[in-house]
Every structure is written in C-alpha cells, then in structure tokens.
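These notes concern the structure reproduced below.
As you look at this complex, bear in mind that one protein chain is not there, while each of the others sits in place.
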Amino acid sequence: MALLEIESLSYSYDSVVKAVADVSFEVEAGSIVGLIGPNGSGKSTLIKNVFDLLRLQSGRVRIGGYRHDHPHARAHGMYLSSNDYLPEFLTAREYVAMTASLYGVAVDHEEAADLFRRFAMAERYDHLIEDFSHGMRKKTQLVSALVMRRPLTVIDETLNGIDLEALRLAEAEFERARDAGRSILLCTHDFAVLERLADRIVLLDFGQVIYDAPAGDLVEEHGSLAAMVFDYLESEAR
Amino acid sequence: MALLEIESLSYSYDSVVKAVADVSFEVEAGSIVGLIGPNGSGKSTLIKNVFDLLRLQSGRVRIGGYRHDHPHARAHGMYLSSNDYLPEFLTAREYVAMTASLYGVAVDHEEAADLFRRFAMAERYDHLIEDFSHGMRKKTQLVSALVMRRPLTVIDETLNGIDLEALRLAEAEFERARDAGRSILLCTHDFAVLERLADRIVLLDFGQVIYDAPAGDLVEEHGSLAAMVFDYLESEAR
Amino acid sequence: MALLEIESLSYSYDSVVKAVADVSFEVEAGSIVGLIGPNGSGKSTLIKNVFDLLRLQSGRVRIGGYRHDHPHARAHGMYLSSNDYLPEFLTAREYVAMTASLYGVAVDHEEAADLFRRFAMAERYDHLIEDFSHGMRKKTQLVSALVMRRPLTVIDETLNGIDLEALRLAEAEFERARDAGRSILLCTHDFAVLERLADRIVLLDFGQVIYDAPAGDLVEEHGSLAAMVFDYLESEAR
Partner (left out) sequence: MALLEIESLSYSYDSVVKAVADVSFEVEAGSIVGLIGPNGSGKSTLIKNVFDLLRLQSGRVRIGGYRHDHPHARAHGMYLSSNDYLPEFLTAREYVAMTASLYGVAVDHEEAADLFRRFAMAERYDHLIEDFSHGMRKKTQLVSALVMRRPLTVIDETLNGIDLEALRLAEAEFERARDAGRSILLCTHDFAVLERLADRIVLLDFGQVIYDAPAGDLVEEHGSLAAMVFDYLESEAR
C-alpha cells in the first residue's frame, strides 16, 4: 500500500515554465525513500503541493489514501523543513505540545523527554528554545517528528549539522519507524546516509523524474549514488 | 467593551514561586495598551496563558468576550513574537495565506502586496522568505498581522530593528486599526513609541501589576515613561 | 577636541548618484552623539568610510586626530554592528580575547566577567556563544565594547531587543564612558534613548546632513525628536 501517491503532478508559477512537469511516484508503507534534486529541480514545489501550501493545478496527490487536502490526509503527513523554523518563545515541551495540537495528535511527553536524554539534551526539555544552538534545534525538530509517529514524514535536510551520535540515533529511529510500517521521504545530499537507509531513490531535475528505482539497484549499476548523480549532472542528455 | 479581560490570573511552573500572581487588567476595544516588564516580570507567562500555550491554572482570561480557549477566542486574537519565527521555505504570499488559513480568516492579497510596496518591499511579495533580511522579516510579520485585522493583536518587540520609515508607517497603521475599533497590546521598551501611541500603560514586575493607568496621566506624573520605569526599578519598594 | 572629524565626505557607488554628499560633522571627546537616518540616508556608507571598509573617495575622516586609515586611528575606534555578528564556536571569554587581540588592546577579563554578572549572565562568560539567545548575544557585544574602552565607539542598533534592566545598565555604562572622556556615536530609532543620553543629534537623509545640533535645542524647538524626524519625513522640502 502506498502512503504517498503522486500522479501526473504538474505545476507552473507563471503558466509558461513548468516547475513540476508530469511527476509520478509513490512512497510505500514501511519504506524510506530518498528524494534528490539540484536547485530548480522542482523538489520544493512538489513538497508544497503535497502539503497543500500551493494549490494543486494538475494531477493528483494522495496521503494515506486520502486526497492531499482532506483533513485525514493532513493528519497522516508531517513536514520537517531544513531551517530553524522554531518559535523561540516556547520551551521544547511547549513546542511539542503545540505541534501535536496542530495535528490533532496525542503525544507522549515521557517519550519525548527520553529522546532528549538520548540526544544528549537531558534537562533541556523544559528550557526555552531561544537558548538552543543550531544543532539542538535540529534535534528538537527530529524529536517532535518522531513522537508524532505520523504515517508519512518528509524530512528536508534536517540532518545537516547534527552531531555524529545524534545522526546515528536518528538513523536507528528512522529504521524503527520503518519497521513499524511508517514511511519517510528523506531529502538530503548526504549520499552515504541514503545508501545506508533508503529503500528507493527518486532523482528530480527540471521538474521531471530522472530516476525512480530501488537504491540497491542504482548503487549496483552506477557504483554509488554520488557517481549516479554527478554523472547525470555532467551528461549531455541534461 | 473590553477585547481582552484578564482577571486574577496566577501561574506557577513549580507550585512554589508564582511567575504571575493575581494579575488583572483589560484592553478596551479601540485602544493601544503598552505592556512593559523587565526580565522575569511574568510578561511571557501571561501572554502564553492568554494564547493557551500554557494551561490556565487560576483566574480567567477572555478574548472578545469568549473564554480564551474557545475557538472564537482564538479567532479574535493574534500573537506576533519578537523573533524571526518565519518558515523560510515559503514566499511572503504563501506565508500570509498559511497564517490566514490557520486562523480561518480571508485575507486580501492585494492589500498585503500594497503594504509591501509602502514598506519599501515592492516585488518581494512572491519571493522566498529565506532571502529576506531581518528587517524585511519583521515587516513581513507586521503586514501579515495588519491584513488579518484581528480584533486583538499582541505585538511583542516586533518593531525593533525596522527602518525609520517602516516604523512611522507601522504607527500610522496601528492608529488606523485603533480608529476602526481594533486593539493592540504593544510590548516594547521603546518608551518614545509608547508615549506617541499608547492609551494606557501596564507595568509588570515579579508577576504583579505595578502600574495600570492612562499613559498621559503617567507621563504627567513622572515626567516620562522612562523616568517612571527606571525610578521604579531603583526604588527601595522593589 | 574632536574624537571623530568628518569633513566634506562624499561617496558614490556608481559615479552617478552620491550615497554621501559633502557631509561634515564632529564627535567631541566626552560626548554621546545620536545619528539618525532613514533607509538610504547614507548612514551605512558613512560608517564604512569611517572604518575604512570602503575606500575614501573624497573628503577627510580623522579618528583621535589620525587619518582614518592610520593604524593609530584603527586602535581609537570600534564598530558594533546591529546584527548577531559573533563567532559561535567561541566562548564569550574567547570572543573578548580575540576582539582585544585584533585591536591590540589589553582587556580585563575580571571586569568583563563582572559585567556579565550585572547583565544577568553570571556563569555564562565561559560558555559557547552558539547557546546564547539573541538578547545574550547583544549583551556580549556590549560587554566586549565596554571593556575595550576605545576612545570612540560606534553602536549601531545594538540596544534593540535587550531587556529593560540591561538597557538601563548599558545607559549607565555609556554615561560613565562619557564622564571618562570617551565618546559614543549611537545609531538608533529609539528616540527616548536619544533624548535621555545624546548631547548632540545628527539627522542624515539622501546623503546629506539635515540637522546637526545639541539634542536639547532640537527637543525644545520641535517638542520631541520623534516630532522633528517625522515632521521632516513628511515635509515638502524633502
């Protein structure tokens, strides 16, 4: 069963150039999919369409089987952006509570506080976010996403700049989520992370799907994801 | 009629020390109230109680006549925090649309684009927020609050660091909002702004109301708001 | 004696429009001068000329009697910008030491640690700046400037967003600096701060000096600095 279905999605900001052009792919339940794209690939436009931040122009998006703008769809999916989009006047606990309330989800603050400890942020759960370093903010976002246990979580560069042990812990938690049948769409240029975690890779460029295949097959064919991507970027076909 | 009624509000984080201790004051419709408080005065705790970010422990808060946790109350009030709490992956237009959608309000994008022009940000309404300077982000927040036309808007240090002409324009817009019967609770240490705009001043310290009186009376009595506040901070009574 | 002498300073980025046009003014030893200017007034260009971040095209700038690009001039003046321009990988102590080393100045770390205590940041002097909130970063910058005891300090919006007691403490320290014969050029739109502290006010617009007079005279003539500035901005002459 597919938790995210994107079908013939097209979008244009100016009715002339297509930022996304007839894109289709799926994220199966219990899978981790890596989404790769250079600047202007249409990745952000696609994500904004999925989360109804841009009004769908053409094509179809379903989350958990529901149309993407259905309230049930909203409750199924969660988007974690790359930037420090955190309200500084809240404590971590208040932020997690506010996020849960926005999605209409009950969260276990004990579990969140426990993840804080494992992320080397013991005692910080009741501190104001304004005193957190960049790394701590990223980890706060990750914890908030993990305890929400949404069927589909889109993680957009959030792993950048976290420390090595947090990275390893995050990967373990992503694998646990996958084993529990949840799915993650992981946007990152850290190809080693993708080679370790991703079941499937989608490469976008100029609004189109260039590759959409099992990660293992792509690595076998090209030697590495980096080779695949960099060779493509240099190819004449582009 | 009071748009915001705070009655005997108390709050403690640890059941021992009271961060807010039996605070009562009102914000009348069509008025601008200045809220002043040093670190630890309870100002943030009070605001979080008003917007239901902390669960009320004792006392009563009403917005537009509704209990503060009633959906109608939520639609009446809006909180603008001091920090750059803006999603960088959105354009200004998308941010305004998302905010309006969260509050269930219809906004006029023409009006917002026009305010952008007057705030010296012509052409920027469809640009990504991640390319905005600090000053532009503050102005984006102000515009989003102004076009929402909420009966009660709490503005927490948002004027810091905007340019001189934006400050003057913001003040004119606040006065227009007041003339239209809307209210603003203005948290700032810029006493000159308060002397120009505020109808009433509330000074909090150690969780208690120290002053709550018409701004004109306080200025007449103390010479200036700065004299009032700094004299109080140095007084033995404190 | 003038610690800062600006004489017939002009600067153009494109050889057509003058960002600064024949500006002259002085900052006397033992004085606090308020520098006010709307966007595009030439304030930033002027400051960059003073600190040799832009190469002088026309006119003369002297700091402490030395040409502005003379090493002695560099040691006389210090620039505190409005933004969080702080190396996050350093502790506050390391930052103060690095700044002192850049200016070739010996600083008293005991005095700095004491100021940290008075600024409600006890224990923080040896912490990494990356964990500091915006307000704490501003206070760290202020402390580093205060312990440097430069004859001339330019403070550009650095007071925005600090807490009320820090503001009051900063003002007291500026007055102590003035009493000790040092000078401060204070760029801010907080007119109440200027009315409390400034001996003299310079208003720039379109690269020209509009007002340059004792603050008391200007307040007496116009009622308040705000009235003076806002009336000017609305005047036909502009």
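Chains here go by letter, A, B and C, matching the order in which they are written, and residues are numbered from 1 within each.
Definition applied: a residue touches a chain if its C-beta (ideal position, glycine included) is under 8 Å from a C-beta of that chain, and two chains touch if they have at least 3 such contacts.
Here the structure is a predicted model, which means the values were calculated and not measured.
In the complete complex, the hidden chain is touched by one of C:Lys48, C:His70 or C:Arg149, namely C:Lys48.
In the complete complex, the residue from C:Glu5, C:Glu94 or C:Asp199 that touches the missing chain is C:Glu94. In the complete assembly, the contact with the undisplayed chain comes from A:Leu225, out of A:Val61, A:Ala112 or A:Leu225.
Taking the whole complex into account, chain B touches the unshown chain at residues 88, 128, 130-134, 136. If you put the missing chain back, the residues of chain C touching it would be 44, 48, 53-54, 81-83, 85-90, 94, 98, 130, 156. If you put the missing chain back, the residues of chain A touching it would be 36-39, 82-83, 120, 134, 157, 160-161, 163-165, 167-168, 189-192, 195-196, 224-226, 229-230, 233.
Everything that follows uses one rule, which is that only the chains that are shown with their structure count from here on.
Two chains share more touching C-beta pairs than any other pair, namely B-C. With centres defined by CA atoms alone, the chain at the far end from chain A is C.
At the interface between chain B and chain C, two copies of one sequence, more than half of the residue numbers in use appear on both sides, so the contact is built from largely the same positions. Note: centroid distance chain B to chain C, computed from Cα atoms, is 29 Å. Residue positions of chain B with contacts to 2 or more other chains are 82-83.
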